[in-house]
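Complex shown without one protein chain; remaining protein chains in place.
Chain nomenclature is as follows: A, B and C, assigned in order of appearance, with residue numbering initiated at 1 for each chain independently.
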């Protein structure tokens, strides 16, 4: 059953599985969390009447009132800093940053407090809060609207960093994030907001677990967020060329699921890491080095990475050159010393 | 000749080479830069009368006046943001952040403007500015005073990131940074401020170049900042155990000197990367994956990394457990599948 | 750098730093003169130039909106209704002064002399900025809110250091006053007593968020006293009042009197950008009420009533504006010749070996695909 975004109903029991966009899945997750827990509050810039610039909070204020979803003054450090205070006082704030680059004013609060308050107080003030950040490019956005900042968050001890690639994961990871007793940075690939998929709202994802999304025997593609689709596309093409490609959606960028990743790469002996962010000191290079460390004896070729270039994100008209695409992934696969090509 | 910190004189021509602390070398570099270029200005919190909490700017206001070295209001985004404006208008600001964690309020300015203004304007407004940040631990500092934040900066395209390990490099890299037409994040390992060494003030370092600081044939240690000394200590012990250890000081964290690093590791076939910052999504893991990529066919064993744990920086009394030391480096070396041990 | 810090006003009553209770106005909504003791009416010549600016600004806003609909611009944050602010911000500056605009201030940028086509490069997507900031002394239009205010302050500090009498006018919106950088910029400017005019266009909204959710203050200009600088409020749809109030602040800045905060009360007549839907958060009646206070109609009524404007001149101005719009259309309808290597230029002044590698990889891809417009190769 395909339902439109506006049809999301939470007043009456809805069927467990529905087809919806990632945006609708996120909206549904927020609504279900608000209903499930009186301490959940949603706030940020334009999340009220407007429903957020991406409409992820659409209808929440109308349905649950200003008490549960409200607009704040335009100040990101203020949003994150007050969320810290609320979480210290027993609430579960879920805040929205408007774009990756506009979360940066809150960086001190994120690093010095969100990530550390629980540690500082030996768990007395662990902070159950979620910072939602629409991330990445591929939408033709002008400067500051397409950055990928997962490296900043993933490097920071104390933060959980999640990034869904499907509507289902969007729903079940966000529910898991809100339920988590720890602070979570929740990265939502803007490019995927309007992709559709089945969503079973009875599923809550496990934080810290990767997911094998396509089986394969020749090479493993490791990826997350919007790049998972790129990998699946590459896998499809490769299959038509006789190459069996496994695709893993890492999805939990911190903590990471070494077990699944390691087992996957050991089973194929070859791997390519694919992500959109600049590759230098990135989550991609971290995954790459972990795979090298843990699978060294199993590797038939060096692990490759296909990432954004180490340049500021490209202007809209340059985006198609900047972003990793299936062809670039296929090139990387081709470089993996396959015997049939030696 | 050993001269005390206060003896640094710039009014009269000084001998080219002197022994001094890293703090004195930095002070000297700032003074020499102020003298050499009327557009150089130094500012930040407590850099005037006090000479900075680490005394790196000691005497600059007294000698060169408030025009060239001055205190600002207590606001890091303000400091970096006004430095951007000054650099847009033909000056060469060199600003001091008081500690790593206290540079975080400026993060938006750093990422969205310092790193991007030149790119945005196709070079019309490249920003010749330096952000000096005392970095790292090992000084028994309380929370927020011992963080290592190089990963945040190194990941950001458009920033040059430097980190000296000797008084000589402190001098010649800082002169290079100030002379650079591009913005530089200059990380000063607090732990090394009071270590002494020869400084030839006629030397200006080359940005983007690593330095082999100890030759060796069995294994290469790749490191920077305060960890270089740890590596040299480990190399010394290893030598007494019959192991020949090469040590490379990466020092230019972005851009990185792949040529020197790759040649070094290829020559030994084994490598350990050592750095104090948490290892996850770090400069250390980047170096590790680059070495894996570029030296794969030459490697006798997986490249290892020895880094800070993926926890918030330890309280003072826990520091000795937290920080990588020579023993931990030696353990890593021991794990490198040496034939004599198989 | 002159590090004179202005000490808390000695003798003078700090209350003098407060803005008026009612915004300064020189021409009312019908076009009639409102005499003000503090601010003289600008001269006829200046009002005439302002009117031309309004006509051209309105035409540029309309044209840009049309270009968005036609898919030639990715996005356009229109200043429709705020053209008086845009034009005044440009007219009060001298040739050597600098303007620090936001994404919404394209009309002000163009009024400074930047060609409309160059000003639209960012919104077209050909690059992040399309003009040489030094040529017309206009900083790149800034998106991260309030950050440009600090650049403006530093820029002014450098000018003061060199003994130049440059004045810097920095613009931001009402919502942006909530950002930490707004605070730090105001404070640095006041502490270092710098020649900066902070010009807040209070258009009642930050995207969907109304002013009442940004501040509980009597007015945004009431923030000035907290930094020790004068604040003033002005009718943002009265270009005469804007010229007078901004002009006074520019004069004060130039003569060493330090910074000023000016709040213009205006209204964003259209959605935030074409991507926005303002029916979700405001009543049409409210928008309609502001249409009555249109800055262009008001000045037209005033000039006409004073015999300074007739139909011939109107036609002349309309034609001029149409020529500008046509040039903009033509420029945007032409596809720019984009060079993929530009991605790797200007990341640093010298290209790193790593970026060289990455460019070579992309170049190979493009060569294999046989065309620089397709990203792929298979």
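We take it that contacts are C-beta pairs under 8 Å (C-beta built on N, C-alpha and C of every residue); 3 or more make two chains touch, one makes a residue touch a chain.
For clarity, every value in this text was computed on a predicted model and none was experimentally measured.
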* Could you tell me which of the visible chains the hidden chain touches? => A, B, C
* Structure fact -> Among the options B:90, B:181 or B:315, the absent chain makes contact with B:315
* To do: Out of B:18, B:72, B:201 or B:254, point to the residue that touches the absent chain in the complete complex.
  => B:72
* Structure fact -> Full-complex touch with the removed chain, picking from A:256, A:306, A:323 or A:336, is A:256
* Among B:63, B:122, B:144 or B:337, which residue is in contact with the omitted chain in the full complex? -> B:144
* Asked: Thinking of the whole complex, not just what is shown, which of B:122, B:294 or B:328 touches the missing chain?
  -> B:328
* To do: May I ask you to list the residues on chain A that touch the chain which is not drawn?
  => 41, 66-68, 70, 72-73, 75, 77-78, 80-91, 93, 105, 108-109, 112-113, 116-126, 157-158, 160, 180-182, 208, 255-256, 258-259
* Asked: In terms of residues, what is the contact footprint of the unshown chain on chain C?
  -> 5-9, 14-15, 17-18, 21, 178-184, 187, 190-191, 193, 212-219, 222-229, 258
* Structure fact -> Had the left-out chain been drawn, it would touch chain B at residues 45-46, 48-51, 53, 71-78, 101-102, 104-105, 140-145, 237, 280, 309-312, 314-318, 320-323, 325-328, 330-331
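Quick note on the criterion: only the chains that are shown with their structure count from here on.
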* Asked: Counting only C-alpha atoms to place each centre, which chain is farthest from chain A?
  -> C
* Asked: Which integer distance in Å separates the CA centroid of chain A from that of chain C?
  -> 36
* So which bits of chain B are touching at least two other chains? -> 77, 105, 108, 112, 116, 119-120, 157-158
* Out of chain C, which residues touch more than one other chain, so two or more? -> 127-128, 144, 180-181, 342, 347, 352, 354-355
